[in-house]
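All protein chains of the complex are present and in place, except for one that has been dropped.
Let's turn to subunit A:
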Amino acid sequence: MRTFTPYFVATVALVQFTHAADKKWYEEMVMGPAWSETFSDYFQGEKRTPAAIKGIVLDLGNDNHALFDSEALRLVTAYKGDFEWGGVAWAGSHGTLITLANKDPLFNTASMPGWGNKAGSFEDKREHPGYGKLEQGSFNGYFRSGETITLDYTVLGSRILETDAMDKGSLTRSFYFDKRNDELVMVVAEEKGDFTLSPKRDSAKSADGLEIVATGGVSLVTDTKNHGRLLAKIPRGGQALQAQIAYSRSETPKPVSMPDFKALVSGGKPIFDKKIKGTVNLSNDKKSPYVTDVINLPENNPWKSNLRFVAFDFLSDDKAAISTWNGDVWTLTGIKDMKNLVWQRVASGLFQPLGLKVVDGTIYVNGRDGITKLIDLNNDGEIDQYKVFNHDVIVTENFHEFAFELQTDKEGNFYFSKASPVRPGGRGFDKILDDNGVIAKVSKDGSKLEVLATGLRAPGGLGIGPNGEITSGENEGTWMPSCKINYVKPGNTPVFFGVEPSRHDVKGKYTEPLCYLPMDVDNSGASQVWVPEGIDFGVPAGEMLHLSYGTSSIFHVLTQPRGNTGFLEGGVVKLPIKLQSSAMRARFHKDGSLYVAGFRGWQTNAASEAAFQRVRHNPDVVVPAPTKMEYTSTGIKLTFPAKLDKELAEDPTSYSAQRWNYVRGPQYGSGEFSVDHPDRDAEKQALEKESHEHQVRDDVEIKAAKLSADGMTVDIELDHMKPCMNLKVTYDLEDTDGEVFKGEYIGTVYKD
């Protein structure tokens, strides 16, 4: 991580970017002045994991860094140096976090709340000590002005702004305290040797040589039980107060001049002011039902930002905002006519934001730390305020703590999904806390987080239907027999979707999905998106599309009510859409096209590391796939969007069918098991041992096929129609013009 310099901007157009042979991309990427992640560090010679779950590294220039714990509201350390790389989104590491190279820090604080509670106690009274928000205070976000970050948090009802600066080995923390109804007590530093206080209590020096100076009426004290722990007291008072605390090991620290807080929170100079001209490869294909316009990514950007684009939404008809796994948000303007495309990096340093939603022209991102509202205070296009919208989500240090998607319902409530903390090897789970493996709803005003579904493993995404229907993908694994599409209507929550270790307190039975999906169809699910009314996308309006991250595919989800249960049953047919990378997020544009973004971070057949593309439907070309499905007592009816050749449609050999079951249990995934001739012993063993070697599908005889009077629906009679976790029906037909309709329907049949 290093700071972007004007010189670099000036030369960017002239030089061809090449990575230094010995440097990895993440060592070269300019993260910006604040960077959120879960970090490890060194504390008094020992490695500390984690140092901060929701940590923010502040780049203080000249290779100086500080780490702020936005849950404990504590400055963890300040040091000169870089990082020991780890982290799943960075070095691809599953078990090792990014570690601050602070073996020789300017100072550290111990893992504890950064501020005392009303009684002045630092006891960690959180339900899970070390995890989640403090009772005595909360983080409000931060402001960026130029390269300066101003932290914004509230302690015991008093708002605090903090700006840190470091120069020549000396750190100055400048504070603005709003009026205070209570005395505030802050952790300043922790040393092995004891601190000695000056008589005025405005300076202190540790036995190990750390000197600290306080101004503005702040008095320094040592912890009564630990004289190596230095505290600062900010007196109660009805007036705002500005104060500074400065640290140095080489000399008596001299605080820098007090910053202008008012200016710092009003928006400042942009730091990513180089805009990049965009290009697009427009498809001229008039014969395919879907064509893909691939928008070229600004890969050679001056900040060497790794553009694994993932989540996006539209700021207007002409402008999209899109986030990257590595913490950026970019805007792309000119999409209306695709002629004058301009990329702009507008935000950086977000915590793996895999969800993004625009509400009333404002960008909200969902990262592992929660939902953050991104505000451009001075209308220069770049984000000045990273405001906490809701960071209540409790997360752990596990690498697999992904936060997926951000969607809203008609009422304006927000939704996202969370993965369970899968162990580094992929099997089993690490420590599970309250919000692991859930679908969560956050109220429109951001004040309340509510868990609607539990028992998820790796949902990959989420969808919210036109009537608030909640859906998610899922990924084969422990307690998850195969990938699937979860579905629940509002009012039927909370539900439990299958992973027992992340069931939490949702009682009741396992809610089976809309459908299961075998590995060759979807080996890693992502989001769902519903076709809006008034749009011709070759799929009826009001229908759901499912995105597969693993097979880079988009499916039309065909459903029918599941009896009177309030749930749906059905399956998928693949749409002939070609993507440049994986399918993670999709949004319909008002012009009827579907934008799709995806990247490659784990197993997928994605063709490239990332892509952002526009998929258009050629309205004159029929999509050769069923548009409707109906289970009958004897089989299945499939409705096609064209009149079918009768001879082929009524020839049973034009179809084939198979059915099979899975075994859901504590093992990783499942084999496939006969429905018609159940092997109970094998099913029982599948609960005790991985069963992928058991692959038995029943071939189901096609007894007859009858074409409807309108020539568009085939009624396929199977040799017994019965419940099964997967029914696969293939078709190989032609329409009356000789166009081939060939594909397969894969779904689930319930007995309801």
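Here are a few things to note about the model shown:
As a working rule, a contact is a pair of C-beta atoms (placed from the backbone, for glycine too) under 8 Å apart; a residue touches a chain by one contact, two chains touch by 3 or more; residues count from 1.
As a convention for this text, contacts and distances are computed from a predicted model.
The chain absent from the displayed complex carries the UniProt protein name "C-type cytochrome", chosen from "FAD/FMN-containing dehydrogenase", "C-type cytochrome", "DNA repair protein RecO" or "Cation:proton antiporter". Contact with the omitted chain, checked across A:T551, A:T713 or A:N726, is made by A:T551. Note that of A:T565, A:N605 or A:S708, the residue touching the chain absent from this view is A:N605. Considering the full assembly, A:E693 is the residue among A:D505, A:E693, A:D710 or A:D737 that touches the omitted chain.
In the full complex, subunit A touches the hidden chain at residues 88, 92-94, 423-428, 477, 518-520, 523, 550-552, 578, 580, 600, 602-609, 651, 653-656, 658, 668-669, 671-672, 674, 676-677, 681-682, 685, 688-699, 702, 730, 732.
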